[in-house]
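With one protein chain held back, the other chains of the complex are shown just where they sit.
Note that the chains are named A and B in the order they appear, and that numbering of residues resets to 1 at the start of each chain.
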Amino acid sequence: MSFRLTAKLLLRSTLLLALLSPAAYAVPTGKITIAVPSEPGTLDPMRSNNRYNHTFNANMFEALFVRDSRAELVPGLAESVNISSDGLTYTFKLRRGVRFHDGSTMTADDVKFSMDRATNPATKNPMASFLKAIERVDIANPDTIVVKLKERDGAFLKKLAFAGWVIPRRYFESVGEEGFARRPIGSGPFKFKSRSINEFIELEANELHRSNVPKVKDLVYRTIPEDAVRLAELQTGRVDIATEMPPPLMERIEALKDVKAVSHPTGAVYWVVFNVKDGKDNPVTKLKVRQALNYGIDKQAIIKGVLRGQATQVAGALVPSITPPDPTLKPYPYDPAMARKLLAEAGYPNGLKVEMYGSVGRYTLDRDISLAIANSLKGIGVDVDLKLWESSKWVGDLGKKYYPMSYQEFGNTIFDPEGLMIFGVHTKAFWSFYTNPQVDKLIDESMAIIDTKQRNAHFQKIDRLLHEDASHIFLWESKIVMGVKDKLNWTPAPGDTWFKFWDASWQK
Amino acid sequence: MLSYLLGRLWHALLCVLGVSVIVFAITNLIGDPVNLLLPPEVSSADRQAYREALGLDRDPVTQYLIFLSKAVQGDLGVSYRFNVPVLELVLSRFPATVELALAAIVFAVLVGMSTGIVSAIWPGTLVDRLVQGVSLVGMAAPTFWVGIMLILLFSVQLQLLPTAGRSGWSSLVLPAITLGWYSTAVISRMTRSTMLEVLDSDYIRMSVLKGTPRRVIIFKHSLKNILTTMVTIVSLQLVVLLAGAVITETIFAWPGIGRLLIQSAGSGDYPVVQGITLLCSLLFVLIDFVTDLLYFAIDPRIRHNL
Partner (left out) sequence: MVGLFVLVGIFAPWLSPHDPAQQNIGNTLMPPFWEAGGSMAHPLGTASLGQDVLSGIIYGARVSLLVAVCAVFLSGAFGVTVGLLAGFLGGWVDSLLMRLCDMQLSIPFILLAIALIGALGPSMGNVIFVIAITNWVSYARVARAETRSLRERDFVKAARISGTGLARLLAVHIFPNVLNSVVVLATLDIGKVIIFESGLSFLGLGVQPPTPSWGAMLADGRKYVNIAWWLSMFPGLAIMVVALGVNFLGDWVRERLDPKFLE
């Protein structure tokens, strides 16, 4: 063609494209620096072994279904899903035109590869148990992925949103696992920029994202273990967000000039776990003793005095910010008289001695809380032999050594009560030491229920049973205290600690 | 002399070997890292599979031999937590600690020696008493307390220096002072006492009688004599510094070896723990060696004794 014709064609097509393309996103600008006390190990989403991985997974990767910045479950890499009537076949219609951070386009092959890798025992994926219902993943056609389950799983989509991350096959196979750990590539709103282990992790906005291009260009996570130093950095303005601050510092943070103190429900519940499984004739195997202990701790005083109000008492196993508990089920009140009465009925009129194992440095103020609990129980004649062990020793021995009572946290994973039930209550759970065949059966049955309202009702039933059996000493759902710059528009959804930053922005 | 050096080398190698055995034994003693490496959601069966995949189910002796055979080839294994080779990980954190230690030593030597000399030249005066007092306090103050106080004062109140992290020269100041504090005090006192001894010696008295100017006496004659002692002290302090580095690095969020060590020990990342210890002992042995060489260079008497 002649030159002039080519030029005209070019001009016209450019104009056409400019008119047809969707409203351009605002170019991301600015930086958010967040100070965290610890960091993930490898950033490979299928080797996530640490709770700090989850915020990176949520920002850098996507799954067939994802959680948006309000923590709502929404379609992600899949446009829609069709669940067969027997609940065993999930047919996902894949979205077209999804680009990975390296520019390549996502295909069904990448999805199958990722799911297979995640469930393959050779991968050693710590989150593999969330996907254990999967029997096989097939590509029906370039736009459709079919997942066949071994058994019904009512929370399957939620589990996908937590552990079903998709990574590019070609890239992974060319750099290998170690290469991928050094420079991970996904399709999420943020892409990996750089990392200095023990120092910082930098992410930057992914401008190729179809719908969630971040408003902020750079995201820097700085690892600063000392609480006082995180506060100092916040004070001097060198960080914009400081997380996991000790509750007594809340006032101080609020008093800082351009910073607001944020109290964020974590969706994590704290219990004193009874080892009923291996107990033999330990007092805690008796129902009345467990109930007495529940009545005998002044939980409200501890929440007020030690946690400065940064917790909400729970009645059982349903976490308020995630699943509405049955409003007629009230938490155990502080009733020393009742506690003593129960102890006497159980055969301990003069009190009893029991061991409790607490960690130091694993959970916020864990040591202080363990001490306060032991102190409270003294008031009803229970002499607690408190063993406080440094975090790694405590964890290492958990499940191996007999802990009649232990102060533990169970975090939120899939925004569904099943998570807590499976990992904290069921007989088969690794870090749970409670056993009740009736409860186990009900938990197993819950897997088959897909409708949300029915699930909630079912779990409320289980909750009541646990409450009446005093399966644990039910303490509270915790809140973490953060300092956030006033000018930063960012509010994480309650119960969501995998902080998502693509909707965060700076006020002018 | 060559045979002496070779002997020292052999001695050093045995030392490192011994350390590797001890460290291996210790990390095995701490126990099973699997619970530390995996979150609560992993089942018992999966944990066992993980254990086997990491080779932790074999007996300790086999594990040690495997470790040793790989180590001599330069392969220190792969970090359980970060999934990158241990050698690469440790070497990437090394410069930060070296930077910190060097800065601390430089600070300690400069301030320590100068205050020690000043104190020795004017014994019994107010200056001397002040220096002695401060150095005593310096030896008694715990590192972490000093660190936190410094942060509060210089960073928060006065806003003069950055608080945490490694970001250029200004961020090195507070950590270096915190780490070097104790050594400064020690060096100051040692310099003072050694200097006093030397100033008291016949050789110096002769110089005074001969009429040599004071400055020459101090700087040329005395200093040379105290150098041997100083070298000993400094090398000993380097050892102290590494221990103190763990605490300083934790407080100031300094991304060095010390922090990596304590973090890895606490999270079950034993290959990294073993790697760091091995490299550290190699380093100490090296420092020892270099100190010996320095003795040769400085003190002719040692050379002759051989």
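To be clear about the criterion, contacts are C-beta pairs under 8 Å (C-beta built on N, C-alpha and C of every residue); 3 or more make two chains touch, one makes a residue touch a chain.
For clarity, every value in this text was computed on a predicted model and none was experimentally measured.
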>> Going by the contact rule already stated, which one of B:Ser43, B:Ser193 or B:Thr212 would touch the omitted chain in the full complex?
In response: B:Ser193
> Out of A:Leu73, A:Val306 or A:Ala346, which touches the unshown chain?
Replying inline: A:Val306
> For the full complex, which residue in B:Asn35, B:Thr143, B:Ser171 or B:Gln237 touches the chain that was left out?
Replying inline: B:Thr143
>> Using the touch definition from the top, which of A:Ile32, A:Val220, A:Leu249 or A:Leu488 touches the missing chain?
In response: A:Leu249
> Which chain B residues would touch the chain omitted from the figure, given the whole complex?
Replying inline: 11, 14-16, 18-19, 22-23, 26-27, 29-31, 136-137, 139-145, 148-149, 152, 156, 193, 239, 242-243, 246-247, 258, 261-262, 265-266, 273, 276-277, 280-281, 284-285, 288
>> Contact with the hidden chain only, please: which chain A residues?
In response: 226-228, 231-232, 246, 248-249, 251-252, 301-302, 304-306, 360-361, 365, 367-368, 371-372, 375, 388-393
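As a working rule, only the chains that are shown with their structure count from here on.
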>> For the complex, give me every residue of chain A touching chain B.
In response: 41-42, 44, 47, 49-51, 121-122, 124, 126-130, 177-178, 181-182, 196-200, 222-226, 228-229, 232-233, 235-236, 238, 390-392, 395-400, 410, 413, 423, 428, 430-431
> Hey, which residues of chain B end up touching chain A in the complex?
Replying inline: 30-33, 35-44, 46-47, 49-50, 53, 78-85, 89, 92-93, 148, 151-152, 155-156, 159, 162-166, 250-253, 255-256, 259-260, 263, 265-269
